[in-house]
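Note that this is a trimmed complex: some chains were dropped, and none of the rest were shifted.
Order of writing sets the chain letters: A and B. Residues in each chain are counted from 1.
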Amino acid sequence: GVAMMKLKSPPVNSLSLELLTEFAISLEKLENNRACRGVIITSSVPKIFSSGLDITEMCGKSVEHYTEFWRAVQEMWLRLYGSSMVTVAAVNGSSPAGGCLVALSCDYRIMAENPKFSIGLNEAQLGIVAPFWFKDTFVNVVGHRIAERSLQLGSLHPAPEAHKLGLVDELVPEEKLMEKAAAVMTQWLALPDHARQLTKTMMRKAVVDRLVAHREEDIKNFVTFVSKESIQKSLRMYMEMLKKRKS
Amino acid sequence: GVAMMKLKSPPVNSLSLELLTEFAISLEKLENNRACRGVIITSSVPKIFSSGLDITEMCGKSVEHYTEFWRAVQEMWLRLYGSSMVTVAAVNGSSPAGGCLVALSCDYRIMAENPKFSIGLNEAQLGIVAPFWFKDTFVNVVGHRIAERSLQLGSLHPAPEAHKLGLVDELVPEEKLMEKAAAVMTQWLALPDHARQLTKTMMRKAVVDRLVAHREEDIKNFVTFVSKESIQKSLRMYMEMLKKRKS
């Protein structure tokens, strides 16, 4: 009754329009499959859980493209954060920005205890702002103060620090990660589904409803923001930097 | 100026309609007694603070009975959570579900440091869902993340873990519990009543108002839920299990 979703989009599991769409469709299928009660999300790319939203989708594209892309980001989150399944993130690598959002949206986060792996909503470092529903999801996990500081600094927290802040629930040696994720899943699935699902909905409804109520406005904000020449310039610079770092 | 309320309804201090009604009336009398500025709530039943809502009140009864019962649960909580007195819970035994709610509604929680005693909102384990105002009370004490996880898992936390999570404020050896409760009460009563009461109201008003605004709807939800054959079945099974465990 447990599915495993392995993000596999080398080199860094960027959340492209295609990957996001596949992600949301897979979640929908699992959701509609009564036999499936839980899903473990992990990466099959070494050292990276997910590098977050694919910047190439936000650079030099049309307004229509930005609109479609952002709707897909929202859709993935609405499906994952509002999932009635038990969702466990087995974070086996670094997980900045949108990658961190994926982990934060699960019911439980286990991370490989490698201090070289880091996680956080580091949007501010790129000159962009995490949307309000990224922020709401973050606040629900770590509380207002830690979120305020971490978001303003665009912090990427090494695994031990992320654990200390409550951003991840548990650290385990990398080779034990999947075993631990399975054990956690078993613990959560021991509960009767219906009561657990209603409880989850009760806890997350306010934050989900807020995006649902402001979805079109949020898309418009994103498109306006990302279309600005100054933002395009910083994104291009960031991409150049990434390319240089790789070579 | 300090009253002591000892829950005494063996074998496990179940919150029956009768006990809840007495509890609310006692609180009202103390509230109206100007000489009384604080109340310590504890149990005179060994090893149990309160086992929570009396399941027999929810099993095989009429809609009218369920309605009356739920109104009494609400009434007790409104009186206790909104009390202008200083309220200290001296948790001298286990305290699941509604028993935990009683402790959470006080101003301060001291628990006997016996790891065999546990406390938590474990409703999900019984296939039922903690009402939104149980959840709100819990979130106000432990924050959103701990509440989300604990409520979904229906966790009963052993005293040391409950302390670590902030569910209780302090652990003391069982024989020192009442002495410590009295000392805490003295500390809180050192403050001028009026300023302390207004401050308490300011902190708790949003959560109290939310139930007051949705009280009839909440009763209706409870009655509909508890009247379902599937829920009746799980409650009967749970009661059978408790009976077997006893014998």
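Basically, a contact is a pair of C-beta atoms (placed from the backbone, for glycine too) under 8 Å apart; a residue touches a chain by one contact, two chains touch by 3 or more.
These numbers were taken from a predicted model, which means no experiment stands behind them.
Chemist: Please give the number of copies in the complete assembly; 2 of them are in place here.
Modeler: Copies present in the complete complex number 3.
Here, only the chains that are shown with their structure count from here on.
Chemist: With chain centres defined as C-alpha means, what is the inter-centre distance between chain A and chain B in Å?
Modeler: 36
Chemist: Would you tell me which residues of chain A are touching chain B in their complex?
Modeler: 107-108, 139-143, 166, 169, 187-188, 191-192, 194-196, 198-200, 202-204
Chemist: Help me check something: in the complex, which residues belonging to chain B touch chain A?
Modeler: Residue positions touching the partner: 123-130, 132, 135, 143-145, 147-149, 151-154, 234.
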